[in-house]
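Up next, chain A:
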Amino acid sequence: MAVKLVDEPRLKVRNLQVEYHTRRGIVRAVQDVSFDVYPNEVFGLAGESGCGKSTIAHAVTRILKPPAYITGGEILCNGTDILMMGTETLRRFRWEHMSIVFQSAMNALNPVLTVGEQIIDAIQAHVLTPKKQARQQALDLLQIVGIDPGRIDSYPHQLSGGMRQRAVIAIALALKPELIIMDEPTTALDVVVQKQIMQEIRQLKNKFGFSILFITHDLSLLVEFSDRIGIMYAGELVEVSPSREIFQNPRHPYTMRLMNSFPTITGPRQDMLGIPGAPPDLVSPPSGCRFHPRCSVALAGRCQEEHPLLKTVSPRHEVACHLAESEAVKHGG
Partner candidate 1 sequence: AQMEIPRGGTVIVSEGQQAPFQAVFNPYNPNPTRWTRMSMFEPLIVFNPVGGEPNYFLATSYTYGDDLLSLTFTLREGVLWSDGEAFNADDVVFTFNLIQQFPGLDWHGLLAFVDSVTKVDDYTVTFNLSRVYTLAHIILGRFWPLPEHQWSTVADPVTFANETPIATGPLTNVTAVNEQVLEICRNANYWGRDEAGNQLPYIDCMRQPVFLGNDPANLAAVNGEVDWIGNFMPDIDNTFVAADPENHHYFFWPGGGTVQLYVNTTKAPYSDVQFRRALSMAIDYQSVVDIGMYGYTIPANPTGLGPINEGWISQAALDAAASMGLGVFDSAAAAAVLDEAGYVDADGDGWRDQPDGTPIVFPVQVVNGWTDWVTSVQIVVESFQAIGLNASVDTPEFGQWLNNLQTGTFDVSIGWSASGLTPWDFYRAVLDSTLITAEGVANGSTWGRWVSEETDGYLTAFVATADEATQREIMNNMQMAYVTNIPAIPLFPGPTWYEWNDSRFTGFPTEDNYYTQGSPWEETFGARLLVLLRIHCVDDTSCGQG
Partner candidate 2 sequence: MAAEKVQPILEVKALSKDFVAGNVLTRRTVKAVQDATFNLYAGHVTALVGESGSGKSTIVRMIARLYQPTGGQILFKGQDVAHDRTRGRLLKYRSQVQMIFQDPFSSLNPVHRVRHNLERPLIIHKRIKRRQDMREQVHSLLRRVSLTPVEEFADKYPHQLSGGQRQRVAIARALAVEPLVILADEPVSMLDVSIRLGILNLMAQLRNEQNIAFLYVTHDIASARYFANEILVMYAGHIVEGGASEELIQNPQHPYTQLLLSAVPDPARGLRTAEVEVVGEIPSLAEVGLGCPFAARCAHVMDKCRKAMPPRTQLSETRWTRCYLYE
């Protein structure tokens, strides 16, 4: 499914920086991150736990609260900078143009309101709609995401995990936004249900033509589902590329190790290594390339001192690695 990259991106993130001010110090959770999401595209964001994926999702929707502070960068959605919007503009903008599906559907639904009420709330907050009409829309939305519309008056706890996740998606779709941010929408679910939901999301995307910023740490799912993928490490974007390309030809040592970290059910059965060590503490990240302490092919002086920037290594494939240009990488790993 080719995406025409000639279009203007729906979402343009430029040099985003986010910090958490904690007792231990400043956590630089997102450091100088830039990427684009194009119309009708699924852009995947992957990386180890704590590398800043959710922080990006929250920054893009501007729902970060202290102690998190956006300390730099721009987030342009359809050309307007979200970070510059006033409260009321933002309130209107959000959900109409961009919505978000949270990590856990269990907690994203208010336990004391029915699913219907929560959908209707979203609709009425933006468009002056009579109650009856809003309810009809809610029924339609449930139908769309594959929930029996008869469940409209059910409370969240009366629904199964899969249904709840669908309900959250229905809320996200309520105002037909152009961009939906999905932060690990299926982690709590079983594979079979996950499969169903991912299929439905894909169908909906094709039907309504929105873009998705898709966040997960399940690489198999990501590769299968996304058009393009960004790999994050310790608050930085280290590689961006179309998914097939990144799966078959990863260029960053971290990505390579990552791709080698999960067994598959059809591929060759081989010994795998994983990545030794642990992700760094973002209060005091390593100097130079943040991955260098765990990197087996790090260049003695350079990687410790010089911070690599994202560079295009092949068409639509960017990598932030000093070795990316040199062929050495291909044989390293």
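Inclusion criterion for the candidates: all candidates are chains of the complex that A comes from, given by their letters.
Assume a contact is a pair of C-beta atoms (placed from the backbone, for glycine too) under 8 Å apart; a residue touches a chain by one contact, two chains touch by 3 or more; residues count from 1.
No experiment lies behind these values; they were computed from the predicted model shown.
For chain A, the touching candidate in this complex is 2, chosen from 1 or 2.
Those residues of chain A that touch candidate 2 in the complex are listed here as 1, 48-49, 160, 162, 190-196, 198-199, 217-221, 223-225, 243-244, 247, 257-258, 261-267, 269, 271-276, 278-279.
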